[in-house]
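Mind looking over this structure? Questions follow.
Note that one protein chain is taken out, while the other chains of the complex remain in position.
Order as written gives the chain letters A, B and C; numbering starts at 1 within each chain.
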Amino acid sequence: MDSAVTIRVQAEDFDAQAETARMTAGRGDIGALVSFTGLCRDEGGALEALELEHYPGMAEAEMARIAAEAMARFGLKGLTAIHRFGRIRVGEQIVLVIAAASHRQAAFDGANFMMDFLKTAAPFWKKEHRRDGTAGGWVEARDADNAARDKWQGS
Amino acid sequence: MDSAVTIRVQAEDFDAQAETARMTAGRGDIGALVSFTGLCRDEGGALEALELEHYPGMAEAEMARIAAEAMARFGLKGLTAIHRFGRIRVGEQIVLVIAAASHRQAAFDGANFMMDFLKTAAPFWKKEHRRDGTAGGWVEARDADNAARDKWQGS
Amino acid sequence: MTRLVYFAWVRERIGKSEEEIALPASVRTAGDLLAHLRGLGEEYEHALQFPEVIRVAADHEHIDHDEAIAGAREIGLFPPMTGG
Partner (left out) sequence: MTRLVYFAWVRERIGKSEEEIALPASVRTAGDLLAHLRGLGEEYEHALQFPEVIRVAADHEHIDHDEAIAGAREIGLFPPMTGG
């Protein structure tokens, strides 16, 4: 894998600042960094936590495939994607993507592309734990996420 | 100004992590954070530093106007924009934008919109200091930046 | 023998996270596999009753239902992804 690409799937939390510092250390060719952080929302107070299940091995492989495509397509200087699994409480971090490029639009597009495909192609599933103790269900895939992914086709 | 909006124009460096923490503290309604950091590139080793000049008073006012439009247009939960002035050396941070929203596309669009208009409408100018000691010129406005801004019209 | 791995509500409904099974020679595509599994018991029928929504991966790569699974050591079955 390209040394400028970092992929991790882990139970523990991550530190966006440390990941950014590692990506830019000693480099003068990076003019733009775009980072995306996904957080666990409380859904109007109803939610206590999410349980993130993943397919070990395939999750990393699929994220690496998406990252390689993003690097090439947008000419990125670096790309980091970290996704957590296990129980994640309201307000906690779920996913981090950082894209580095010379100019800002490539960095924005690279991070956005990575997230759109991470949502729809990387094997992760969310189950809700509700605050009132009732059984939460599996989160359903959103048509909006597929539409977001499809905007990258043919352009 | 909306309390969820933070605008600062300053000589000193900024801490993206601290700004992010301040924006999300105690909130369960934020599902997506997109941050943009602009760094001083070395332009293939030719550049030593940039001198950032700004129009005091108007810079803050214009950034606040752009931020208010971004908040309303994308339904953001929070927006922070910090722009430095003075001498900024290669590798240092120039500008930070953080957009918070329920869902990721609004956060991406909010940060992208803020940057496009910050580039083309906020009164800042860059002058180059070259490594070889020759006089660097004022950076010229890029047509690409105006094109990036214009993509938001009519949509 | 082929290793099958299940995730999310597919795993919950089948009642196990993985198993090794011998597939008849007539099972050539991912779609054939889903049809075959539905005949193995009501837990499979419950998990796979809407096969068009089930995603299939062969050796950690997504495949379509009309693609061949010959030679795959591990096949994953799971609902649409909801990470990120």
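In this section, a contact is a pair of C-beta atoms (placed from the backbone, for glycine too) under 8 Å apart; a residue touches a chain by one contact, two chains touch by 3 or more.
Nothing here was measured: the structure is a model prediction, and the numbers come from that model.
Trainee: Tell me the shown chains the invisible chain touches, ordered by label.
Mentor: B
Trainee: Given that one chain is not shown, which residue among B:E53, B:E92 or B:D150 touches it?
Mentor: B:E53
Trainee: Determine and list the chain B residues touching the chain excluded from the picture.
Mentor: 38, 52-55, 57-58, 61-62, 83, 94-95, 115, 118-127, 138-141, 145
What we mean here is this: only the chains that are shown with their structure count from here on.
Trainee: Taking chains as nodes and touches as edges, what kind of graph is this: line, ring, star, complete or other?
Mentor: Looks like a simple chain-to-chain line, open at both ends.
Trainee: Report the inter-chain centroid distance for chain A and chain C in whole angstrom, where each centroid is the mean of the CA atoms.
Mentor: 26
Trainee: Please tell me the distance, in whole Å, between the geometric centres of chain B and chain C computed from their C-alpha atoms.
Mentor: Computed from C-alpha means, the inter-chain centre distance equals 48 Å.
Trainee: Enumerate the residues of chain B that touch no fewer than two other chains.
Mentor: 104
Trainee: What parts of chain C, by residue number, touch at least two of the other chains?
Mentor: If we look for residues of chain C contacting two or more partner chains, we find 84.
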